[in-house]
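Here's a structure for you.
All protein chains but one are shown at their positions in the complex.
Naming follows writing order (A and B), and every chain is counted from residue 1.
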Amino acid sequence: MAYVAVKGGERAIDNAHAWLAEDRRGNPDVPDLGTDQIREQLGRSVDRVMAEGSLYDPDLAALAIKQAQGDLIEAAFLLRAYRTTLPRFAASMPVETDQMQVRRRISAVFKDMPGGQLLGPTYDYTHRLLDFTIAAGTPPPKPAEMPAEPVAIPHVHGILDHEGLIERDTPAGGEPFDLTREPLAFPAGRDLRLQALARGDEGFLLAMGYSTQRGWGGTHPFVGEIRVGEASVFLTPPELGFEIDIGDITLTECQMVNQFAGSRTVRPQFTRGYGLVFGHGERKAMAMALVDRAMRAQELGETVAAPAQNVEFVVSHCDNIEATGFVEHLKLPHYVDFQSELETIRRMRADAIGDILQEAAQ
Amino acid sequence: MPFPDAQIPRRQSWMAVLARASQPELVRLLQAAPPLPAFTRLRAPEAGLAMVRGRTGGGGAPFNLGEITITRCSVRDTDGHIGHAYVKGRDAAQAELAARLDAVLQDASRHDDYAEAVIAPLAELQTARAAQSARKAAATRVQFFTLATMRST
Partner (left out) sequence: MSLDLPGFSDAVLDAQSCFRAVLSAMSCPGTIQAAGVGLTPPAPLAPAMAAVLLTLTDVDTSLHLAKEAEPARDWLAFHAGTPFAASAAEADFCVAFALPDLAPLKTGSDDAPEAGTTVILDVAALGIGSAWRISGPGLAAPATLRVTGLPHDFAAIWAANHALYPRGVDLILCVGETLAALPRSLTVEEI
């Protein structure tokens, strides 16, 4: 009955794709945009696509952004699709963020600490005034340099650790859960949660993190530390039997420090929420740390009431590729489903009218 | 021939340098070195993924952060040395050159030629890049002046 329109779309689709390609290119009098230009000059977009596409490859992310006309969720989708064509060779050793070559490292809880407050290339103190010299292509000034050696800077929370005032990391742990290999399952461990958040949608996490600040699962957060820089990735190929360094990746890490009143088993201390993302993405790392901490409510004996504390709600809805797939699939033909709903509504109306007539007759 | 354990740290350091070298950089520096020995591919350059792991809280149990593209290659040169490369990214030519260099650098009689012509300049360049980044970061270091300090001066 309702299968009429299934065939016949092929030519329309081909033509739509051709128009899309022309539309993507824009006015041909304007020079074509190189993916190297995107990689170098739209770095924060590239970083976001790598984080949400869950694939670190700036060249591929730049291509994805060009192909998606700058639609970053579509671009992340392209990366997710591409990664399925590649075999996985190995898992890395955990990246040691305290060994990062730091470009930016700030703390909102300690003014003076080993390594100091390094602002790095930040937007924090810009005036948010549109700068027309950028439109004019004026070359930027050369950044200042001051004597320094590349040395590792310790994590800030180590300072409180000596007094036992802040919770410690427990380095033990077996093989972590892998969302890309096993379906989501609840209750979700912190390893699964962190993986989901690291690839989760920045906007969703930002809203969730914000909600905790507005009282929906408040955790009294302080930025213990944010660091941005380059970390080496190590893996151990079986044929070598020793660790090798395969290169650097840019990471942003956020340690959120939260007040914790204590419970029957734990004395009052500071707890921590953790954020770690590919590329330079402070907003995402901070939001991730807020939501990570909120989702620990049950573990820490707090009441679970707010949306950000609901692990199943957050983890099931933070992935923008899944979300866009399910929302956007509504565009696809639902002719048969709709036809059956239509029949149901007609029957219900007919039944209702029948009932009214019957009542009237009585 | 098995690779001697005592040499592992040296090999790790040249492999790390090669992993950070672009293919054009390698080609350029190899012009100043003797031609690389002929080789056979044990495992042709192949692009794939590694799952990058982080640590919960920065120092705790591992979790899966996301994947990275990597390229690997393994060769055996005519001297019988087996070279391996695992490098970030998808550059097959870089991975193959890195594997060939890993092989030749294991040869005691040839090591110095390639260490001097290729590894040393690359290491210097990479160190200089890191040092410059550290100097720029240092220039953005906040120098707090407290009232107490100002009074005491």
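The rule we apply is simple: a contact is a pair of C-beta atoms (placed from the backbone, for glycine too) under 8 Å apart; a residue touches a chain by one contact, two chains touch by 3 or more.
All figures in this text were calculated on a predicted structure; none of them were measured in a lab.
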Exercise. Which of B:Thr56, B:Ser74 or B:Gln94 sits in contact with the chain that's absent?
Worked result: B:Ser74
Seminar exercise, completed: Cross-chain touch to the chain not pictured, restricted to A:Gly8, A:Pro28 or A:Pro87, is A:Pro87
Exercise. Pick from A:Gly8, A:Pro147, A:Gly215 or A:Pro238: which residue touches the chain that isn't shown?
Worked result: A:Pro238
Exercise. Which of B:Glu25, B:Glu46, B:Asp79 or B:Asp113 sits in contact with the chain that's absent?
Worked result: B:Glu46
Seminar exercise, completed: Where chain A meets the left-out chain, the residues are 87-90, 181, 238-239, 241
Problem set entry | Touching residues (missing chain, whole complex) on chain B | 2, 40-44, 46, 74, 76, 82
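In this section, only the chains that are shown with their structure count from here on.
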Seminar exercise, completed: The distance between the C-alpha centres of chain A and chain B, rounded to whole Å, is 28
For this session: Under the touch definition given earlier, write down the residues of chain A that touch chain B in their complex.
Result: 50-51, 54-57, 59-60, 83, 86-98, 101-105, 111-112, 116-120, 122, 143-151, 155, 157, 169-173, 176-180, 190-192, 194-195, 198-199, 230, 232-233, 235, 237, 239-240, 242-249, 253, 255, 272, 274, 276, 278
For this session: Please give the residue numbers of chain B that touch chain A in the complex, ascending.
Result: 8, 12, 15-16, 19-20, 46-70, 72, 74, 84, 86-90, 127, 130-142, 144
